[in-house]
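Can you keep this structure in mind? I'll have questions shortly.
What you see is the complex with one protein chain gone and the rest in place.
All chains are identified by letter, namely A, B and C, in their written order; residue positions are counted from 1 within each chain.
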């Protein structure tokens, strides 16, 4: 990563972090319908991977999707409005926090059904393979998603067909309340290796490392070398899902939480900037200002028109059964 | 295998072969409702594996199940009646050829949904693990079944829980009209190895080899070493499913068919008997006589009572919704 | 030379017209892969979940996809991508994306494959908002509904009876004059008659046609209606047709609880198209499919049962079942 690239990535990470903190505050204030799955702690994955995707490449996500949308270039105001399910939100208030989608930025959307986004992304990759324009597809998933049979079906099929698909596994070691080792004997990297899919395992809290590995894997995909998996070891700062004023009790071991806190991805990136002689503080401050402005506008936005509840079920004019 | 064991296994193989030929004849004569998935060519797998299972161990199967039922000790007459869907059939004419089940012989049943029997067998193995009496569970599947996500879910979970489950993959290289390599890059053995499940790959047409490997793997399972997979490379003599008088056209390469014909599992076993100084002919002849007798009786059996159509949907007395 | 099945012809025409149409399944004959290209005739492992998920991804990003899942039985292995993905992505994204995806799936009819293989899920699927559930009752209808499915901008499941494709399909009753694309939701008045309206869908279209003939022999003129689709359904139009006779028998192969014909019958009565004592619903038994043909015959509504129901609705003395 060049200095400019690192600054841009740091900026994205700050945007995600400060945005998510804003969202968490609004959640605690009872302003966000449904559950919020914050991606705080994972910022380097979104920022690092998407630094290297081409603007015309599709990105597919899961419920922990705010950071992916922002890193794809989605307008923070439209994202926040959607999370608040207000008018002008990306998805008209229908999709909410777990189902952001932004066609204009080639952000295909997010599935709240664990692992379901994986075959969808493989289908997109099939289209890209046919188009032959050297585009890859990026899909994100959690480590728990690899327990699902459809993840296996997707990986083996993508390998067999040589699809240009980069699967980014955000390995935070937990799946909801369950530590992953309690339900599986294979780490994501072991599993992917076992299936013969090319992969890299990286420190997901180091944006430089993530970006380097993702860049190489994306180049493989674009060159027709088949699918690749990036396993990014990381950790959630704010676990797992939040809803309303009751912040969930921390059930992860204190020392584990501490250890990861000391390697906060924003600190890692800020230190790298400092080593390059760049002061990270103004970057962060300008983002904070932007998010604060967006928050005010978003909160002032009205609710969607009630009549819109039943639009976009099917093509307009479709005679639904009465 | 001792000589006596080999004779018994050869007897089982002859029973399966001659029984299946009888069934194929009846199918061509239009006497068998539905599809028949003959297991001709696979006889050494059923006979070899089940030679070593204890009578109190559960066996689970798939639609290609006639041989498994016979090798479990099911009464050939009751099996044939079921295939013909006549009265006195194992399942009252409801299950037919693809869904044989025989509780008395701990033959749990067969699923005609590819791979669905695998998690079911894992559930049985969970019970056996809890019982702690050193019993294993045997489940059969085709090689195509390993493409299904639920096969992966079962294998990884069985491994993690250390279940006493022997998965026998009858690898005939095809899945219906599709040669397996056309849709997957991983052989069954590669796949299982990749998932870290202990396994053996054997010549599935050599009953001695099958029995030896299965015996060792079953011992592992019973000793609490976790699940095991036996990959038995074999080939179907009569492909893939048959229904009515139109025998399906052979679509597999002639040289492949020929090569395997020359290694017919019954010949392999017969030669092994000859090498021990045992004449296989009388074994085969006595089985042929038995099957002929059974066929006559089965064909003379009446159809089931129409009123039985709606029994066994649920517990007796259950008020189905009108 | 044997006539090409009109549904095959419809598929071939769509493949020729639409270069972006792809077909996903576990097996394509080599000839088809050569003719249309392996990038369109895509072969996948026995992994229906990923198959339908991939199809959804393809459809979301510019292609039209037909998934030949072979049997409705195997669609249950892909119910998440059907119920939660393909039919939800348009709504979740407030219309940013659409999913032009058709699924062909065999139901039940003359094969005797048992409880796991033979399903009649049109009512179940009709509960999924936005999903078109097409249930052809004849070879031309199979073609017409498939052709429409291959032009529709949203997911469509075409539930095909194997009976429509079995040897001899050429001589099945054919209520549709042509294999041209059919509109979704528009019931087809197959025959006219002033005494009673017989309503079928899928396999029961043949049953009601048989019953109409039997009733004609007893001096009763039946209007026969094929619903064609379980969803959508223009019930107002149907009510108009039924009003002409003021008497209706609705015949469903599926179990009665929460069935299509219960739902339609209620709506017809509520619309005043027919008084309640002049309506009958004949349903399949709430029972899985047994393999034995004699047992299976017990479950499905047959011509005598429909004739009986019609005579009952008409206030005429009924037959003993089996006497037609």
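Going forward, a residue touches a chain if its C-beta (ideal position, glycine included) is under 8 Å from a C-beta of that chain, and two chains touch if they have at least 3 such contacts.
Please read all numbers here as calculations on a predicted model, not as lab measurements.
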item	value
Contacts of the hidden chain among displayed chains	A, B, C
Candidates A:55, A:132, A:277 or A:306 - the one touching the absent chain	A:306
Sole residue of A:33, A:73, A:173 or A:196 that reaches the chain not shown, by the stated touch rule	A:33
Touch criterion as defined above, residue of C:18, C:127, C:243 or C:318 at the omitted chain	C:127
Candidate in contact with the missing chain, chosen from B:1, B:101 or B:298	B:101
Absent-chain interface as seen on chain A, which is shown	33-35, 85, 93-99, 111-115, 144-145, 147-149, 175-178, 182-184, 303-304, 306-310, 313, 320-322
Where the unshown chain meets chain B, residue by residue	58, 60, 90-95, 99, 101-103, 108-109, 111, 113, 116, 118-127, 129-130, 149-150, 153-154, 156-157, 160, 308, 311-315, 318-322
Residue ranges of chain C at the interface with the undisplayed chain	49, 73, 76-77, 79-80, 82-85, 87-88, 91-92, 114-116, 119, 121, 123-124, 126-127, 129-130, 230-231, 233, 254-260, 262-263, 265-267, 269-270, 272, 275-277, 279, 281, 285-288, 290
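Basically, only the chains that are shown with their structure count from here on.
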item	value
Overall pattern in which the protein chains touch one another (line/ring/star/complete/other)	complete
Euclidean distance of C-alpha centroids - chain B vs chain C, Å	35
Distance from chain B to chain A - Cα centre to Cα centre, in angstrom	46
Distance between chain centroids, defined by C-alpha means - chain A, chain C (Å)	41
Residues of chain A whose C-beta touches two or more other chains	149-150, 153, 156, 160
Sites on chain C at which at least two other chains make contact	44-45, 47, 49-50
